[in-house]
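Every protein chain of the complex appears in place save one, which is left out.
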Amino acid sequence: MAAPVKDPKIQVKRPDESIFKRLTRHQLFIPLAALALLVLFNLIADPTFFAVTVKENSLGNPVLSGNIISVLDNASELVILAIGMTLVTASSGGQDISVGAAMAIAGSVILRMVCGGQVSADTMQTPLVLAVLVGILVSMIFGAFNGALVAYFKIQPMVATLILFTAGRSIAAWINNNQLPIINDLGFKYAGTFLPGIPVPTPIFITILVILLFWLALKFTNLGLYTQSVGINANSSRLNGLDPKLIKLLTYVILGVCVAIAGFVRVSRSGSINYSRIAENIEMDAILAVALGGNALSGGKFNIYGSILGAYVIQFLTTTLYKYEVPSTALPAYKAVVVILLVVLSAPVVQEKLASVRKAPAKAAKEVS
Amino acid sequence: MQQGAVLEMRGICKYFPGVRALQDVDFTLREGEIHALMGENGAGKSTLIKVLTGVYPKDGGEVRIKGVEGAAVIRSPQDAQNAGISTVYQEITLCPNLTVAENMYIGRTKGAGANWKAMNSGAGKILESLGIPASPKQQLGTCSIAVQQMVAIARAVDMECKVLILDEPTSSLDEQEVIKLFGLMRDLRAKGVGIIFVTHFLEQVYEVCDRITVLRDGQLVGEYVIEDLPRVQLVSKMLGKELDDMADIKSEVGGGQIDMEGVPVLEAEGLCSSAGIKPFDFSIRKGEVNGFTGLLGSGRSECVRAIFGADRVTGGNVKVDGREVRIKKPLDAMKQGIGYLPEDRKGDGIVGDLSVRENIILALQVMKGFFRPFSRAQAEAFADEYIKLLEIKTASADTPIKSLSGGNQQKCILARWLLTDPRYLILDEPTRGIDIGTKIEIQKLVLKLAAEGKSVTFISSEIDEMLRTCSRLIVMRDRKAVGELKGADLTQSKIMATIAGGDE
Partner (left out) sequence: MKKFFALILSLAMILALAACGGNNNQPANDTQAPSDTQEPANNDAQAPADTNEPAAPATGDLITVGVINNDPNESGYRTANDAAMRATFTEENGYKATFYNNNDAAQQIATAQQMVQDEVDFLLLSPASTTGWDTVLQDAQAAGTQVILFDRMLEADESMYVAAVVSDMPAEGKTAVDWLAAQGLDEYNIIHIQGHMGSDAQLGRTGALDEKVAAEANWNYVTQQTADWDEATARTITQSVIDSGKPFNVIYAENNGMARGAVAALDANGITHGKDGDVIVMGFDSDKWAFEAVLEGSWNYMGLCNPLQADTVDSIIKDLVAGNAPAQKIIYTPEQGFDCETLTQADVDTYGT
């Protein structure tokens, strides 16, 4: 069996490989290495970065505080989006660039519901659960709109979602009558801050819950197999009884759910929304998280945990840069460096070089034997 | 270098992780000869060619080319092209969204400017001289696969080459086109070009080749002058064992006992689809193997696609076991116990990046439903069972299917459908582009399935294969069923006559 093998990731394991080489080939190698690098940098530069202290917040509850908690807390929206973005990428071979605008819509719907249409409200006018459910529903509809354009009208995902990217924040403005609504009910902010008596930020729990849900979904349904199959070869999938269009649509609807949850977390951090600024450029971070996780942006096989890790790495980087007071206008430049490294590392030319470097010692071993 | 040689390869080695793809292989090509490179899939033919053309770097040995001092350095296909080596690959490697002329000249124009007018007229002349039915300004993607293949050959021919490599060029050509291609090859031979011809079709080897080099498991078996190597010996050298008599697999396996009593397993009346076939009738009984035959593009694939619901069905009724059913999409057909192995293995069959295991369980999994995935253990058991049963050569069930050889990929697709335990299996060109050993295995399998009481529709470009397996043939011409042959009528000449039509 001498079938040509191009992709070093898929090469079969060989007993004469060192553990290190097998490690470098693993899909999660890049995000893990990036994370290790960041941890190492902070350990050397200032070990207090990792200090976690217990403080008392303004409501008198004990809360955990520290950079690590900030990373885990602030990455929540990005992690949730990255999960949905991974599925969309896998099934349709493209990305949804409207997630930031769609978060503005979902957040606006939720705030409008809890504020009961007023500009500011001191108590929730609608039960929170209902508001969130409506937010999710609306977000699913917009997700389905994107998905329909991609799957049924066969528009390139970036172009299809450009529509909502452009219109989304205006729709959000319309939902709240061009007002910036504010809710002062503490109950609303539980999801974005702390639950009474629990010292860990609630977004961390919400994120864990979402990850858990997707873990279950991937284990107990064929979501993974179907989306990958459709993303790799839609024709084959159809001839095996799948409906590629429906599955693509489904992934966009699922992303819609993720967007609504992320939007909810974001608005419940402060109880208000500035629809023109909220979650600006988050789509780029979400796409970067997917890429950083070792997933091909052209679709097909995916590893959702890679994207999750990628999202945490991005937030870790952001927090580190903030700590060292790198101007936040310079943040995109640092992310660009990450993108360049990623793109270069995954370029076929470099992959081939890496493969030949890996192969050389193995060949030598063979010749000796 | 040897006298008269244009190309010499000595002691070529190539390793892939876990595999020795080529070991100490020698190959000599002389001026003005057509030299067949033979071997089963995985024997190393493609690898040898990719080493020669600079696609893969070699791990040992040297290449000498006439007119080049010392060992030739070929690090890229561009180097190979400059050294006078042109290649036409099995899979079309041109750009479907460019025009025919652009494809013929891409990468060959010097400098920044391009004289489109000259290119178009130049391309037009070559196409005309080769009798290729394509216009230079036509977008390549709109041509049939056969024409695209011929454009690729035209491109290679037009480059003044010393060595022309044809890697499975005929697998998507019909008879007439093959004849045309052979004429072309002979012309080039007369001009002194050395041609390396890689094919699975034994008949074609004996028709045009002067010499044969046989590879097996990455090693050289030998180089032979064609007259010294009878067909049977060639096959046994390729397989490394004496072959059962190929012609007589039917009597060996026994074939199916066709149940003529009950209602047909599937019966279609006036079926037609969006792919543009004329309404046709069709039926198949339990234990029967039948087939569609006809020239490329005659509509044989479209017929079976209509039965399976792969194209949008626009008319007709289908009865399964005498009950009327509506098959609008593949899943409907699958639920009726129909399986379909598509013609285009790469485009419609395999899901390349998924593992062998996932590819095997895919159809059954889809039938079982979204919310009821197989456990890992169950999936592994299924995969292992069929890897063993069909002798699929793979490193493990987790290996991505795209890294398997063509024949083994095809076996995986077969396994996929066998796993669904279909009552009726449609195999559209299951033997195309795969090695001869697997071809025979597949034909035997078809007969075995029939013996077990399943029904099979078998389509192949090689009439031999159909004669060996089918008890009834439906002949297609111009997207229309024009005849049905069975019993004593099932002979090569009768089939040819029916395909050709006219004075019956």
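Lettered A and B in written order, each chain numbered from 1.
The definition used in the following text is that contacts are C-beta pairs under 8 Å (C-beta built on N, C-alpha and C of every residue); 3 or more make two chains touch, one makes a residue touch a chain.
Computed from a predicted structure; not experimentally measured.
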Chains in view that touch the one left out, judged over the entire complex: A
Chain not shown: contacting residue from A:R112, A:R169 or A:K335: A:R169
Residues of chain A (touch criterion as defined above) contacting the omitted chain: 48, 55-60, 63, 65-67, 70, 74, 119-120, 141-142, 144-145, 148-149, 151-153, 167, 169-171, 173-174, 177-180, 182, 193-194, 201, 243, 245-246, 249, 266, 269-270, 272, 274-280, 318-319, 322-323, 325, 327-329
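We adopt the following convention: only the chains that are shown with their structure count from here on.
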Residues of chain A that touch chain B when the two form their complex: 1-5, 7, 10-12, 14, 219-223, 225-226, 228-229, 232-233, 235-243, 300-301, 356, 359, 362-363, 366
For the chain B and chain A complex, residues of the former touching the latter: 14-22, 42-44, 46-47, 50, 56-57, 59, 218, 308, 310, 329-331, 334, 340, 342, 344, 347-354, 358, 362-363, 365-367, 369-371, 373, 393-396, 399-400, 403-405, 408, 416
